[in-house]
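With one protein chain removed, the remaining protein chains of the complex are shown where they sit.
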Amino acid sequence: MEFILGHLNYWFVIVLMMTGLYIVISRGNLVKKIVGLNVFQVSVFMLYISIGKVTGGTAPIFPTDLQGKIQIDPTIVYSNPLPHVLILTAIVVGIATTSLGLALIVRIREEYNTIEEQDILDQDAATAHAENLAHGDAMGGRA
Amino acid sequence: MRHHLILRVITKLLVGAIILFAFYVQFHGDFSPGGGFQAGVIMAVAFILYGLVFGVAQVQRVFPPWLVHKLLALGVLIYAGTGVWNMLLGYEFLHYGSFAPHHMSHGQHSGILYVEVGVGITVTGVMVAIFYAFAGRRPQLGDDDW
Amino acid sequence: MSSEAQHVALSLQDHLPVLQVLIPFLAGPLIVLLGSRTLAWPVAFIASFAAFVCSGLLLSQVMNGGFISYHIGGWAPPLGIEYRVDAANALVLLLISGISTVVLPFAKPSVADEIPQRHHTLFYATFMLCLTGLLGVVITGDAFNVFVFLEISSLSTYVLVAKGASKDRRALSAAYDYLIMGTIGATFFVIGLGLLYMATGTLNMADMADRIAALGTNRTVQAGFAFIIIGMGLKAAMFPLHHWLPNAYNYAPSAVTAFLAATATKAAIYVMLRFMFSVFQPDFVLDMGATWIIGLLAVIAMFVASFIAVFQNNFKRMLAYSSIAQIGYMLLGISMFNLNGLTATMVHLFNHGITKAALFMAVGALVLRTGTTFYDRIAGMGRVMPFTGAAVVVGGLSLIGVPGTAGFISKWVLVQAAFDNGWWWMALAIMASSLLAVIYVWRIVEALYLHAPNPEAEHQEAPLMMLGPIWIMAGACVWFGFDTELTLGTARTAAEALLAGSAGMAEIPTAAMH
Amino acid sequence: MDTNTLIFLAMLLPTLAMFGNMGFHNKPDLRDGFTFICAVLTFTSVVAILSNVGNATTEEISLFEVFPGLDIAFNVEPLGLLFALVASGLWIVTHVYGLGYMRSNNESHHARFFACFSGAIASAIGIAFAANMFTLFLFYEILTISTYPLVAHKGTPEAIRGARIYLGVLIGSSIALQLTAVIWTYTLAGTLDFTQGGILEGKVSGVLVPILLGLYAFGIGKAALMPFHKWLPAAMVAPTPVSALLHAVAVVKAGVFTMLKVGIYIFGIDFLAETGASEWLMWLAAYSIIAASVIAMQQDNLKKRLAYSTVSQLSYITLGMALATQMGVLGGGMHIAMHAVGKITLFMCAGAIYVATHKTEISQMQGLGRVMPITFAAFLIGALSIIGLPPLGGSWSKWLLMVGAADAGHQIMIGVLMLSSLLNVAYLLPIVGRGFFLKDATNNAVVGIREAPLLVWLPPALTAVGCVIMFFYAGHIQAFLMPITGVVR
Partner (left out) sequence: MIETLINIALFAMLITTAFAIVRMDHLFGVVMLSGVFSLLSAMLFVTLDAVDVAFTEAAVGAGISTVLMLGTIALTARREKRVNNRTFVPMLVCVVTGAVLIYGTLDMPNFGDPNAPAQIHVAPAYLNDSIEEIDVPNVVTSILASYRGYDTMGETAVVFTAGIGVMLILSGLRHRRHSLRQRLRLESRRRRKLAKRGQT
């Protein structure tokens, strides 16, 4: 029981992660893929933050007095600040990726007039087919 | 959205407050949650809001794109420059202790301050730049399509 | 943290590890800040060259064993981030910075031809960031720092690939696919790191290695291992995870392809090696049965990708598939799991890098004159561009592994490794897959020489700015086919350290900063 | 000059000729003259090496080390010296012939042609003087690559196809099999130096010995052992000078030379004899000899017929090695020289016929002997030498091979050799007979045909005379080669 309770958090996170991953690889809409990627990444952030949590702990910010001097209270338990730092970085990386992805989507839409993966693949396949017709057998056979 | 009078008035009031809040988050990050990154985002939000309500052209008059470009590079250079300065002082890269060799934490304080400013500037610049880039494209949908 | 009184001022020499990354790092924003199209290229080139010098100096310090540790911010690991240079990563650093220094002069005319002028400033800034990211990934001794720099390089790579869109819109979808796959890979890597952090409480690789060794069998660590290998496998285009690569390489601007093909996947392979051997122990890797899986995938890659390469009608795409096959050789070296095998991986990483750089730059020269990379359009160009054509031949021979070229050396060591394990059938398989290389290389040679030149093309040799870099790389292919002291010697030192596991990493260096 | 300098000179001069051809590509006379001088000087250097060292084996000189235990090194030993002499000597003749052939046939791209030709000679000399298997392999591959443009020279689809087969078989077999064998040897023995008595004894045993030998035997595609012989007929699309020098002398001889080197200095004859590892190779060689001869009989294209004849004759040399007896090896070594002179004569005659009449098929050659007597006389002498009749050079090497077979106790092989001689008669002499004695049915074709130009008919005439001379000097060659068997030290 204790094991289950102690790991329930992680399992929830895993379910979320896999939902995100599922959206990324199963959906054909480019924007939705990016949303999925976000869900996936945010769930990973949860994994990290869960690692840092200490039962009965508090946020790793020391109390200060009015002059800004740090008060040290040995009874307070702090959660692990390191994962927080890592995740701050990771969030930034995430938004950077998202914005790039979205910028690409805007351009793709302009060039292909669609943001559905299948349509893009079809158009690319058509282009490739045309290219192969033009260039394919010009070399006297396949090999 | 030129016709939304209330929006325009409130926006004008809000922008100042948001910028103020951004500065608070920037320089109070040592004591409470927040820091350069969050401050940068908030600062950018101020400009984005202004741009959304008054149009990109308006905000670009206040905050011209060329300045945005310079700023986003400048922030990174401030951060890395802090480290280079430490190196010039004969210490490791980003060893803020070098700013006050005899009082460790003072040096650390100034170091953190500088780099957080760098982060803030870059993040503001980048967010605004991204907004400009997206806003520079003509939307496919009108207001009422939602 | 030492007390202030004892602090000895560091010299430039001591700062080399951080300068290695810092110089290109600064160059990126500097180019943007200057905002000048004329200054962008010189700044980029100088920075890249300086990084090359740094890596040369670093390599000369560690090529006979030992390592340099640099504590960024003065915080000793595991509190702070550590840069740690040993033979393995010094060689990769040299490759990456060297390739970028050679590709940049080539890029100048190529980029001018392929990318609209108003983008040049930002293009070179992005290029510098990509270089920074790759160097940072390779040099660091901190596991999370790998992720941060990996993302710098990845993001800039997506952008660089997307810049091919001014010639072919498919560059955009290729970049998007790469972005999705790359981000999944990076996220897998982060998950793996999280699991490792959970089990060890540290992020420093050397520290992690000690703690993992102390843990014994631990399922969290095992899962972490799987995620890290798969995550890096995606970045390295390990066989079933390679789908992003052909399109990305094919539609990216020529200069970008030349740079990426020679460096990006190599950096990922290096990280894989580093984690497998230095963080997890060699024994752990064996217990996981990872060598068998990697070996199997490698062999499939060698044959399937080469086979696909044979049937391409597009030079660039053919080379992309050949890259996947060649990555198979590197992974095969890992799966051999002996000294020669790892040496082969390291040395092939280097040799294949220079070979592909030469070939992709030659492609760029052909694109400049003909506008495309299809066999029928570049046909006969070997006659009107004799030097470019000859470079293709030299690079192609190195790809096949003909003696007197760099590719031969790596193949030699790899086959030797197979014999060391008594796998003579594997030796034959390696050689048999080389036969496919003979076919796909020779198709392009025939196209270049045995057909009448395409009348629509510009009948002129590539400019000197391109020929120089192409021939530096082609020359390197030949040079390193004979002089193997640098490549093979360093690779062997690196392989020894890697096989020693954390023993090659653990002790606190005597040459520490203070 | 000391021997080391001469070795480098012998490789350098053809390389120089190669660059000369590229450099002076639009000054034909200067270019060809330069090449001729280089050819003469190359031969002179090889002769000078001969006068310096005789038939001794010299210390190896390492050019540099690629990695420990593996260097690019050269030395002189009798077999290699013989090969170098043959290759460089015949280069002079063939160059002269090539000039005549290319100019009277209006072939294109002379500069490229002669540049590659010189490059091929340089690598052949490199093979001859290689002191270890690695160096030999290096030059072996360079030889393949430098001859590729020669085969593809005409640029016709047929030439491209031929060149593809040529390169595919040669590079393919050498990379896939020979290189594997080389690396395996290196892993086993830790060295690749050619050592009297071999380096593998005691390092490998059991079934692995024949497997390793197999990797070598098939990997040395240039030796055209069946079933890796296809490239040789395919390469006949090349201009005749190429067929003459490269595909009768340099390339194929490089193959069988490598085969002998492997047998003598990597495995060691005694080791082979002891383990019986080469027995299967002997049978395969015997099969090749007969099968190729039978195929040759069915060819109507003269060059193709000669090509299959070459396949058959090369297997003599492989057989000599596989017999693993002193006499066999000697015979094989001598056959390199004897067959070279004989076959180059035949090829040059075929080229001369082509130049004069543009005929390639044997069935069209009725009566040509009477209008081209010198060419056909030379052809006859060459053919007789190949068949092995005294007083021509070919008889001696065949004799030694038979003695070797007897020594080894394989009387069947004597039978094979004799049968092969009969087959040789059957496919070579009818050509001459047709030329001299048959009348063309229409009789039109002969009208207006004259002997080919001087530069084209003189070289085969010279080599035909060479065939005769070699008969009388065979004893010298045998004595010269003696050290390779390890008897005289």
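Chains: A, B, C and D, in written order; residue numbering restarts at 1 for each.
What we mean here is this: a residue touches a chain if its C-beta (ideal position, glycine included) is under 8 Å from a C-beta of that chain, and two chains touch if they have at least 3 such contacts.
This one's a predicted model, so the numbers in the text were calculated from it and none came from an experiment.
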Among shown chains, those touching the left-out chain: A, B, C
Contacting the left-out chain in the complete assembly, out of B:15, B:46 or B:73: B:73
Selected residue (touches chain absent from view) among C:58, C:107 or C:155: C:155
Positions on chain B where the hidden chain makes contact: 29-35, 37-38, 41-42, 44-45, 48, 69, 72-73, 75-76, 79-80, 83, 93-94, 96, 104-105, 108-109, 111-112, 115-116, 118-119, 122-123, 125-127, 129-131, 133-141, 145-146
Chain not shown, touching residues in chain A: 2-3, 5-12, 14-23, 25-29, 31-32, 34-36, 38-39, 42, 45-46, 49-64, 68, 70, 72, 77-89, 91-100, 102-107, 109-111, 113-116, 118-119
Chain C, residues in touch with the chain not shown (by the definition above): 1, 25, 28-29, 32, 72-73, 75, 78-81, 116, 118-119, 122-123, 125-126, 129, 132-133, 136, 142, 144-145, 148-149, 151-152, 155-156, 158-159, 162-163, 165-166, 191, 195, 197-203, 211, 218-224, 226-227
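Everything below uses one rule, namely that only the chains that are shown with their structure count from here on.
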Centre distance in Å when chain A and chain B are each reduced to the mean of their C-alpha atoms: 23
Centroid distance [mean C-alpha coordinates] between chain C and chain B, Å: 35
Chain B-chain D separation of Cα centroids, rounded to whole Å: 78
Multi-partner residues of chain C (at least 2 other chains): 439, 446
Residue numbers of chain A (touch at least two other chains): none
Residues of chain B touching chain A in the complex: 31-33, 37, 130, 133-134, 137, 140
Touching residues (chain side chain C, partner chain B) in the complex: 1, 4, 7-10, 15, 18, 22, 25-26, 28-33, 35, 70-74, 513
Contact set on chain C toward chain A in their complex: 144, 147-148, 151, 155, 158-159, 162, 165, 169-170, 172-173, 175-176, 179-180, 183-184, 186-187, 190-191, 194, 197-198, 203, 310-311, 313-314, 374-377, 379, 439, 443, 446-447
